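Below is a structure I'd like to ask you about.
Every protein chain but one is kept in place in this view of the complex.
== chain A ==
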């Protein structure tokens, strides 16, 4: 857990995007969550855009592969960007 937080501090994740901002996925750092995200189209190399945030800032919606996904902030945090 410690390791993960340190890593995400160094590297930008979807969590750090502003609304309307895009980034390219470099890797997914949570093995359990990774498979679900991969199946939903969050593949390394794909472009991801932060689309909107729920009223209290969490969950968020992202656009990847031309369609919209909603996910929680701590899930968004596992999608690392280049």
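Rule of thumb we're sticking to: a residue touches a chain if its C-beta (ideal position, glycine included) is under 8 Å from a C-beta of that chain, and two chains touch if they have at least 3 such contacts; residues count from 1.
Here is the rule we use: contacts and distances are computed from a predicted model.
Taking the options "Dipeptide ABC transporter ATP-binding protein", "Ferrous iron transport protein B", "YdbS-like PH domain-containing protein" or "Phosphoribosylformylglycinamidine synthase subunit PurQ" in turn, only "Ferrous iron transport protein B" matches the UniProt protein name of the chain that is not displayed. Although one chain is not displayed, its contacts with chain A can still be listed: residues 28, 31-41, 43-44, 51-52, 54-59, 61, 63, 65-72, 75.
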